[in-house]
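What you see is the complex with one protein chain gone and the rest in place.
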Amino acid sequence: MKRQNVLVQCIVNGEEVAEYVDPRESLLDMLRNHLGLTSVKKGCEVGECGACTVIIDGETIDSCIYLAVWAEGKNIRTLEGLEEDGQITRIQEAFIEEGAVQCGFCTPGFIMSATVLLEQGKELTRDEIRKKMSGNLCRCTGYQNIVNAVDKVMHENAESSRKE
Amino acid sequence: MYDIENYYNAKTVSEAVELLTEHPDARIISGGSDVLIKIREGRMAGTSLVSIRDIEELKGIEKKDSGDIYIGAGTVFSHITADPIIQECVPVLGEAVDQVGGPQIRNIGTIGGNICNGAVSADSVPTVFSYNSLLHIANAEGSRVVPVREFYLGPGRVALKQGEVLMHVVIPRTEYEGYHGHYIKYSMRNAMDIATLSCSVVSKVNPETKILEDVRITFGVAAPVPYRCVETEELLKGRKLGEELYRKLEDSIRSEIHPRDSWRASKAFRLQIGGEIARRALIRTVELAGVPADSVSGGEMA
Partner (left out) sequence: MIGKSVPRVDAYEKVTGRAKFTEDLIPPRCLVAKVLHASIGNGIVTSIDTSEAEALEGVVKVVTFKDVPEHCYPTPGHPWSVEPAHQDVADRNLLTGRVRYYGDDIAAVVAEDEITAARALKLIKVEYEEYPVEIHPRKSMQGSHPPIHFDKKDNVLARSNYFIGDVDKGMEESETVVRGTYKTPIVQHCHIENPISYAYMEKGRIVVVTSTQIPHIVRRVIGQALGIPWGNVRVIKPYIGGGFGNKQDVLYEPLNAFLTTQVGGRPVKLDISREETFCNTRTRHSIEFDLAAGVDKDGKLLAKDMHSYSNQGAYASHGHAIAANGLTSWRLQYACPNIRGEAYTVYTNTPVGGAMRGYGIPQVCFAIESFMDDVAAAIHMDPLEFRRKNLIQGYYADVYLKPIAANSNGIFECLKKGADYIHWDEKRKEYANQTEDVRRGVGMALFSYKTGVWPISLEISGARLSLNQDGSVQLTLGATEIGQGADTVFSQMVAETLHTDMEHVHIMSTQDTDISPFDTGAYASRQSFVTGTAVRHCAEILRDKILAYAKTLLPEIDTTELELRDNWIWAGKEQAISLAALAEESYYSLTNSSVLTAEVSEQVKKNTIATGCCFAEVEVDMKLGKIKVLHIINVHDSGKLLNPQLAEMQVHGGISMGMGYGISEQLILDEKTGRPLNGNLLDYKLMTMLDTPELKADFVELDDPIGPYGNKALGEPPAIPCAPAIRNAVLHATGVAFNENPLTPQRLIDGFQKAGLI
């Protein structure tokens, strides 16, 4: 039963990573167990809850239904990678300000989905935000303040780009 | 951790065909959103996998000089929705696959996987049917072409043999030009759900005469396989648009489809919904053709 591990080289949160992984491992396993990136949460293991959402090459995916070996050559971002010089991003601040956090278990996944949405630079309606964030489940908030937080930062961004 | 016996990574279609032939127990994995879940459930635990994820020739969408649209089987849903060729020529397909699961799933799920796993709830399939699409399949002998309508053999079973790889879904120019399509997914939630019933209608309407020149209606989850409502189509073709036609459509659909009773929904329920969504989908295609729905009210019927 001893298995050949496979070398996976990729970029995780801006740093080059080379890890020997078991080909049976999910990316979730690799990020949590090899790299200690425990913001990536496991909620259903079937891609239904979005708690394990990470960004790969600019797109969100559920890392629970993504094999670790597929990370080869990819650029992967987790919540741990958002901070710069100890400064959290505007969307993280907005989650705090708007009260978008309760138990906090779904929060990392939501922030990753929001991050991609905000980086696309579009100004969306609240309904469009709801559709684009609908791959993340939350049981605590009724989503209200999560939409508020994303909406707020999106408007701020649009406002500042109009001024430029 | 997934209970996978052996994992092989194909870089080309021919390599994939070879690996699948060499390892007759191995299954194809592409996006993984279906196969990995089956492995976890135990239904496919201990299987070997041949990954076709890294095969570049399976990705992307191309419009050939003929006007035929070639959709690589490995193209993910979100890329199909965003693709300018799709948006211009067959926007309904982009809209349909934009209703699969949620954003994360749409970033990994592929149209090839959607078709080949044989699920009747697959969101791309009714539309692929309504466009009379062709499936280009590679195998050890080279390749073969199968009309999608001949691809489904029974519940969860498709005409893809071990050693074969779906390469492209082809929508011929003649099948989409002049047509408008609309897909309605009826599900219990607005996201993260599978269809309880689904219907894709593609129609060709003469805006002058207000005649329904051609129509194709395909249902998901209305029978053991995706179901083209040929009888209804024949009944409606050449008729004038209007309430009477829509009523005929509803009635005909309800006698033509064969949904079953299950804990998810009763047969009676699916029949009610089936007639209604077919009606609404057809009316929408008529509107897309530039014929306002209220311009052909019941009173004007021929």
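Which chain is which? They are A and B, in the order written, and residues in each are numbered from 1.
Throughout what follows, a residue touches a chain if its C-beta (ideal position, glycine included) is under 8 Å from a C-beta of that chain, and two chains touch if they have at least 3 such contacts.
Computed from a predicted structure; not experimentally measured.
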item	value
Identified contact with the non-displayed chain, of B:Asn6, B:Ser48 or B:Gln272	B:Gln272
Interface with the unshown chain - residue positions in chain B	1-3, 42, 45, 102, 186, 188-194, 196, 263-266, 268-269, 272-273, 276-277
Hidden partner interface residues of chain A, rising order	1, 24, 32, 37-46, 48-49, 51, 78-80, 83, 88, 92-93, 95-97, 99, 101-108, 111, 126, 130-131, 133-134, 136-147
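What we mean here is this: only the chains that are shown with their structure count from here on.
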item	value
Contact footprint of chain B on chain A as seen in their complex	22-26, 29, 45-48, 50, 53, 59-62, 65-67, 69-70, 113, 131-137
Residue numbers on chain B that touch chain A, as the complex places them	1-4, 7, 9, 32-33, 36-37, 40, 51, 53, 78, 101-105, 107-108, 190-192
